[in-house]
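A single protein chain has been removed from this complex, and every other one stays in its place.
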Amino acid sequence: MKKLTRRDFVKKSAIAGGAIASPYFFSSSIALAAAELEVGVLFSLTGGLSIIEKSLSDATLMAIAEINAKGGVLGKQIKPILEDGASDAKTYNEKANKLVIQDRVPTVFGSYTSASRKAVLPVFEKRKNLYFYPTYYEGFECSKNVVYTGAVPNQQLSNYIPWIIKNLNKKKFFIVGSNYIYPREMAKVCKILVEQAGAEWVADEYLELGHSEWGAMVKKIKDSGCDAVLSNVVGDSVVAFYREFGNQGLKHDKLPICATVTSEIEIAAMGAQYASGSFTSFPYFQAIDTDANQSFVERYRKFVNDPKAVTHHALESSYFQVFLWAQAVEKAGEATPAAIREAVKGQEFDAPNGHVKIEPENLHVWLTPRIAQWDSMGQGVIIDEYPAPIIPLPYVAYGETASNLFCKEGGLDTSKL
Amino acid sequence: MFETIFIGLSVGSILLLVALGLTITYGTMGVINMAHGELVMVGAYTAVMVRIHFDLNIFYAIPAAFLMAALIGLIIERLVVRNLYGRLLDTLLATWGVGILVQQAVRLEFGLTFFDVHIEGLGVGLQRVDVPDILRETIQVGDIVIQPYRTFIIFLTVALVVLTWVLLYRTPFGTQVRAIMRNPDIAAACGIDVKRVNALTFAYGSGLAGVAGVMISGFKTVSPSMGTPMVVDGFMVVVVGGVGSLLGSVVSAGFLGQLNGIFATLSNDILARAIVFGAVILIIAWRPSGLFNFRGR
Partner (left out) sequence: MSTKKKLEFLAYAIFIVITFMMPLFLDIFWLNRIAKYLVFGMLGVAISLSWGYAGILNLGQGLFFGAGAYMLAASLKLASPTSLQQGSDTPVPDFMLWNAEPGSLTDLCCITKVSFLWIPFQAQWFGIFMGLVLPVVLAFILGNIIFRQRISGVFVAIITLATVLLFRLLMIDFQPLTNGFNGLTDLGWFTLAGFEFDPYTVQTYYLVAASLAVVLVATRWLVSTRAGLVLQSIRDDANRTRYLGFDVSSYQIFFFCVSALIAGFAGMLYVIAAEFASPTFMDLTFSITMVVWAAVGGRSSLLGACIGAILINVIEATVSETELFVEAWQAIIGLLFVLVVLFLPRGLAGLANDITDRLLGGAKKSQQDAPSGE
């Protein structure tokens, strides 16, 4: 045998070492940067809000998986970096900072509550990053670093209030909500719309978030002489509210609860018989009877391995916003926040709820308002639907109209407020 | 007017239901059980599981929840509380940690989520407990609408208070408990098995929490974090009422409940809650040992 010289040894071991190490080399993060595109996914996976936010996270991951199956974006696979906001604004702020500064992702998908969005907003504005926010909210925001894919008040209420007055023949509204910005702003819009339509509102009441003792409030509703309840109650208070409503003998056929937040999730939690006959206004309902939506629901149930899972509006927005994002990245040709933001303007997509489009001026989404009445099985029967999506107006409470936008590409026109 | 009072009574009865178990554990053993809220949650989840897996309504869930919560209480007592007797504030902390563990156990379905196994009725989602039909329909008596479910809770609470009173004052076991309350060392010297009695007392108090959970699940959402706010309310009732005093807890729950009910109807619930907090602060400031001072530990 030939003597093993040092050179031979070094050469052979280098080759051997390279061979052994090569799988590691290809899976190391240096190589990853070329083959994968990282994005942030920031929702509450623990804590009180995880009940809803986990489904938003799952929908986002499902969209990413579907896009990856078709080849990803710009030839790369999308790698989601999942972070837990823990239902706490402080934690949201910290994780947002981590995703933007440490992980340097070009976009983060996240948030359900306005509190968490407000807590992370400075991060995206100061560091010039991009946030895709999928939840319906109160409007009054015009950040150039956020793409808002949930409904704004005009997409939930501008159709709703006139419809209640005309079709249900109601004249006296009792407005009730949870005590924070979203219900309060929604109440403002409600009051304007109610007065515009010639009806009146008799009360505007609030209960703490999470509060579940509704005895006194329902009694107030009874005593007020109203004929419709406009509910902006959020979270698990909803369940206690509807139950107490039913327990005190109130019926939806005489005194309906017309909600803006009660979705399939809350209905499942309260028991369908308590909500049967009440109404909710959303652009999306699980019961939308199109092939696209039914396939979406099935795919979602398979993805989360729960044949009874329900889909709801914020979940659907979490899903389609990723596709809008991916299209923007492809159009921009690069994955930087500024380029994506420019490219996302005007992006259109056929979402499960219908056709959606990102309004270039204010980075909100054109959505189709719908009204559903809940049946005894916990599903919404859609009884009113606009023929086409309508423009988002985040400042509608202050007089914004389609021809007089307050939030434009150049920024917010404060003189109009 | 009647309805306002009824609401106050109802709120008070729910407070008392939660606080009753605390009164026992704190009053008799001086143990601050911050996991009490989680035991209420366990009771609620027992009702959920009973409905889903056995298709039985809440009447069956009541004894099941009592046993389930009592069992967990026993485990907590054995493993944690027993080692901390005398260290009041440490039991507070340790049981807080236990509470977190119990919450996570439910959330993570006892760890099975990691193996992609799902037990229906557990997990992070909201769960539902149905109220039996006989209790759902309101009864009309003249001008007044009576809510059967809330009325049932009031009667159940009264029954449990009476049961507890009988247990404490009319049984040999109760005499032992009260002896230990006065002076555990002399009680031990008299031949009472202090450890065993304490364990059973803790279990009983925990069981009561479980029953409270079943009743509450009828009109509140069942979720893993539903218990935490209740331990605050429970403690305020117990401390305001006076440590270890059954009568004190009843009076304080009734008072705080009515206070809440009246202000909630007159103005709004937020103010009502703030007033309740304020009242607690004032009462403890005025009578530091609570309304009914029991010469206990």
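As written, the chains take the letters A and B, and residue 1 is the first residue of each chain.
Just so we're on the same page, contacts are C-beta pairs under 8 Å (C-beta built on N, C-alpha and C of every residue); 3 or more make two chains touch, one makes a residue touch a chain.
Treat the numbers as computed from the prediction; the structure is a model and nothing was measured.
> Considering all chains of the complex, which shown ones does the missing chain contact?
When the full complex is considered, the omitted chain touches A, B.
> Given the contact definition stated above, which residue among B:Ile32, B:Val129, B:Val145 or B:Val161 touches the chain not shown here?
From the options B:Ile32, B:Val129, B:Val145 or B:Val161, the contact with the absent chain belongs to B:Ile32.
> Of the residues listed, A:Glu94, A:Asp204, A:Asp306 or A:Glu385, which one is in contact with the missing chain?
With A:Glu94, A:Asp204, A:Asp306 or A:Glu385 as choices, the missing chain is touched by A:Glu94.
> Out of A:Glu38, A:Glu185 or A:Glu316, which touches the unshown chain?
Checking each option in A:Glu38, A:Glu185 or A:Glu316, the one touching the absent chain turns out to be A:Glu185.
> Which residue numbers on chain A touch the omitted chain?
45-46, 82-84, 86, 88-90, 93-94, 97-98, 101-102, 114-115, 118-119, 121-122, 140, 179-181, 184-185, 188, 208-209, 397, 414-415, 417
> Footprint of the hidden chain on chain B, which residues?
For chain B, the residues touching the absent chain are 32, 34, 80, 83-84, 87-90, 92-94, 96-101, 103-105, 107-108, 113-114, 228, 232, 235-236, 239, 270-271, 273-274, 277-278, 280-281, 284-285, 288-289.
Criterion: only the chains that are shown with their structure count from here on.
> Averaging only over C-alpha atoms, locate the centres of chain A and chain B and give their separation in whole Å.
Chain centres of chain A and chain B, defined by C-alpha means, are spaced 37 Å apart.
> Taking the complex as given, what residues does chain B use to touch chain A?
Chain B reaches chain A through residues 3-4, 7, 10-11, 14, 107, 116, 118, 124-128, 130-131, 136, 138, 140, 145, 147, 149-150, 218-223, 225-226, 229, 260-261, 264-265, 268-270, 272-273.
> Would you pull the chain A residues touching chain B in the complex into a rising list?
46-48, 50-51, 54, 179, 205-208, 210-213, 215-217, 219-220, 236, 239-240, 243-244, 246-249, 265-266, 268-271, 305-306
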